[in-house]
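With one protein chain held back, the other chains of the complex are shown just where they sit.
And now, chain A:
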Amino acid sequence: MPAYKLMYFDTKGRAEVIRLAFVVAGQSFEDKRFPMEEWQTVKPTIPQKQLPCLQVDGRLIPQSGAIMRYVAREFGLYGDNNDENTRVDVIIGTAEDFLKSAIAIHYEKDETKKAELKKDLEENKLPQFFSLLEDILKENNDGDGFFVGKKISLADILIYDITDQVGATAKLPAFPPKLGGLIERVKNYPKIKEYLAKRGK
């Protein structure tokens, strides 16, 4: 078994989906969290000088999108054929489109604009995103299982993580029915349930 070391800051951010993927896979990893001062000294040694970065037996993999797919492929969380892999990628792409809005709020310095963006997120972007996820979910087993195939995948883990993180800073609309079921299914997936109990918020 290779030695995995996931490097990030001490927060959820772009690393949490990867931590959750390792957890679902039942794969141990070193969960390295840099405080800012340490990061400044380590930064020059990290490819692309950004986090997250995954070290696998000494090799360094940058780019959260590459890392999450690498781990997903390694542990059967990326679907079992090209169609399923692609379904996962569609959901990742859709999530990225949505996250642009959430992230824009984070970086907006003007308080009035910030409030407007948050209102737009809560009243438009979030409901639209949930509605889209509901449609995508229903394409598979009428939405009564997971997003892709017959088992949990990176798609389910990512969507759970996004709702969790966005829900901490914005008021989420009610989940449409199938999406509500999916979120519960992920939270109660035994290895995830265990991890969330330890993690707390």
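Methods note: a contact is a pair of C-beta atoms (placed from the backbone, for glycine too) under 8 Å apart; a residue touches a chain by one contact, two chains touch by 3 or more; residues count from 1.
Quick note on the criterion: contacts and distances are computed from a predicted model.
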Complex member absent from the view - protein name from UniProt, among "Asn/Gln amidotransferase domain-containing protein", "ATP-dependent DNA helicase 2 subunit KU70", "S-crystallin SL11" or "Mitochondrial pyruvate carrier": "S-crystallin SL11"
Per the touch definition above, residue among A:A25, A:I46, A:V90 or A:I183 touching the missing chain: A:V90
Sole residue of A:S64, A:S101 or A:T163 that reaches the chain not shown, by the stated touch rule: A:S64
Hidden-chain contact residue, picked from the options A:K5, A:R33, A:R73 or A:K114: A:R73
Touch residues of chain A, complete complex, unshown partner: 47-48, 61-66, 69-70, 73-74, 82, 85-86, 89-90, 92-94, 96, 132
